[in-house]
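A protein chain is absent from this complex, but the other protein chains hold their places.
Letters A and B mark the chains as written, and numbering starts fresh at 1 in each.
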Amino acid sequence: MDKLLEVKNLKKYYHISSNNMSSQNAVLKAVDDVSFDLGKGEILGIVGESGCGKSTLGKTILRLHDKTDGQVLYHGDDLFEMKHQEMTALRKQMQMVFQDPFSSLNPRKKISSLIDQPLRIHNYGTPAEIVEKVESIMEEVGINPHYKKRFPHQFSGGQRQRIGIARALALNPEFVVCDEAVSALDVSVQAQILNLLLDLREKHDLTYIFIAHDLAVVEFISTRIIVMYLGKIVEVASKEDLKKNRLHPYTKALFSAFPMTDPHQRDKKEKIVMGDVPSPINPPSGCHFHPRCPFAKDICRQEYPPLKELESGHFAACWLHQES
Amino acid sequence: MSEETLLSMENINVHFNTRRGVVKAVRDLSLYINKGETLALVGESGCGKSVTAHTINQLIPMPPGVIESGSVIFQGRDLLQCTQREVQDLRGTQISMIFQEPMTSLNPVFKIGDQLADVFMAHQDMKKKEALAKAVELLKLVKIPSPEKRAYDYPHQLSGGMRQRVMIAMALASPDSGLMIADEPTTALDVTIQAQILDLLNDLKDKVNMSLLLITHDMGVVAEMADRVVVMYAGRKVEEGTVYQIFDNPSHPYTLGLLNSLPSNDKYKNSTRLEAIPGNVPDLLSLGEGCPFANRCNWSSDVCNKSFPGKTELAEGHSIWCHNATKVIAEGTKTNG
Partner (left out) sequence: MNENIGVPELEESPLKEHWHSLRQNKTAMAGLIIIVLFLLVGIFSPVLAPMDPLEQHIELRKSAPFTNGYILGTDDLGRDLLSRLIYGARISMIIGVISVSISLFFGVIIGMISAYYGGIVDKIIMRLIDMMLAFPYILLTIVIVAVLGPSLTNAMIAIGISQIPSYARVVRASVLAEKENDYVLAERALGASDRELMFGSILPNCLAPISVQATLGVGTAILDSAALSFLGLGAQPPTPEWGLMIASSKEFITSAWWIVTFPGIATLLAVLGFNLLGDGLRDILDPRLRD
């Protein structure tokens, strides 16, 4: 499999000043030493609870945020080494679909000028060619081109998300980060958008990173899944492996907490995890999960476990499965 | 029904007058909740589930809202005929409510212990000290760790999950909490926290013998919590039954479509396409007299656009409102693997 993207020891820290007077700034490690590869044609799901850094990771990969440390190699070239012009040119190939279809479309722009914006920025062609492209892409995502003179607020959430997708796909990218792309939508509309994303992937040979907190959605759409907790990757495995064998206690807890849509199962579930997600500003020592982990040992409190390949292609960062 | 009915709503019609026209938010809705039961009111945005809840404790802003007709009988009294004062008393003591975003329903400038104590002092004539002790007791009941200390915290010092626990404690502050209305209580929470809150609600329901009206869009939450389910679509009740009837034998085209839309559905183990319901939720302004689901429905016929169908009872307690009930049941169950 061709490597499209390599993320190496990526870190993204935020300095939080609690007030202007104090010189002691807290550091929020939103993404803390994250490494993974992404092969062409994959759909890599990233799951985790709020504050785990999945969204920051997605945006840093596209260099929408600056990094603190580490590398993001796209076809072998480091994005953060690129000059402004090179980066702008590369944006044609990597795109993003956002969570909130209400705030991710400029309310003052008509649909046509929202979709033709990327085409104009990257000098797609003559005005007539651009109009033609806008109409064809609107059809492709299932919005009647007849409505192109309308404003975003005149559409429903699902239709706005289609418009967001149309924009992202206008330049025929090869890599798209979907950040909670269906989370704000009603269930029946969510299914339509998931289908659309899958259709477009087949048609345009796309590679996705699919970030979501909804485990059912990620499990359905992804080929491989990364589980994150407080800025770190705790487990990576193919969808099938992860279903069969969840190695990290957090992964187990997360999946068991997810409500199943079968009332007959309700009393059979094991309840594992207790307590709250700790603040990412001052995470627990050692393995960040140890205060909530029923299997925590001494070493878990002292040292963060490395992410290790325990089975072929199945990584986990947990002391239960390795020696220090 | 052999059980005792706690609340029943009959033929509720609620509309809102907006500048763009009349929004018929709830139409001809009837439902009941038995004592000790959890009823889930499920549907997508704009289906009228929250309006229904607000009709019960009369939190509908009027104007623009208008409760056109119907009755809400709670323990033998019609709430729609009560005075504001009477409803207010009821709201504090026998009907309590928790919301999606607990931060907005807690007063940010008071300590949570004081806010809880206030509820006791207002409705039960307690002394401050006694009320505070009761408050701590309640915080313990909702499993907040070290409740003696937490009582002196302000709302912003607590996590989202903890705040929702405080809200639940507040709802339990009444001596006989008859009915708790939970409007999307876990939607803003992470899954591991959601699981804890749902657990807590189930525990408490048994402990204090209350009924729960659970409003949610999440079929997973319904499957975990509900005894009975009412499915709503665009202001109308379209299916009603026990949780097992609804999940094992969904019979209204909308319920079928909703369950088929879930990626967690077993039938998608080896599939890469979901069976989505086509189209969008209709604009409540432009609804006709027909079945609101007709334009998205695979089984719709001419009659569907003309009038809203009557009830078809499939089993005891399991009904759907669909013109083509027999056809849908024959064909629908086949596609629902």
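The definition used in the following text is that a contact is a pair of C-beta atoms (placed from the backbone, for glycine too) under 8 Å apart; a residue touches a chain by one contact, two chains touch by 3 or more.
Values in this document were obtained by computation on a predicted structure and should not be read as measured data.
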| item | value |
| --- | --- |
| Per the touch definition above, residue among A:Leu79, A:Leu105 or A:Val217 touching the missing chain | A:Leu105 |
| Touch with the omitted chain, as defined above, among A:Lys12, A:Arg91, A:His213 or A:Lys232 | A:Arg91 |
| For chain A, the residues touching the chain missing from this view | 59, 62, 64, 88-89, 91-92, 95-96, 98-100, 103-109, 117-118, 121-122, 142-144, 147, 150-151, 153-156, 159, 162, 164, 167-168, 171, 192 |
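Criterion: only the chains that are shown with their structure count from here on.
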| item | value |
| --- | --- |
| Whole-Å gap separating chain A and chain B, where each centre is the average of the chain's CA atoms | 31 |
| Chain B residues touching chain A - in the complex, by the definition given at the top | 44-45, 159, 161-162, 190-196, 198-199, 217-221, 223-224, 226, 243-244, 247, 257-265, 268, 272-278, 280-281 |
| Residues of chain A touching chain B in the complex | 49-50, 156-159, 186-192, 194-195, 198, 213, 215-217, 219-221, 253-254, 256-266, 271, 273-274, 276-277 |
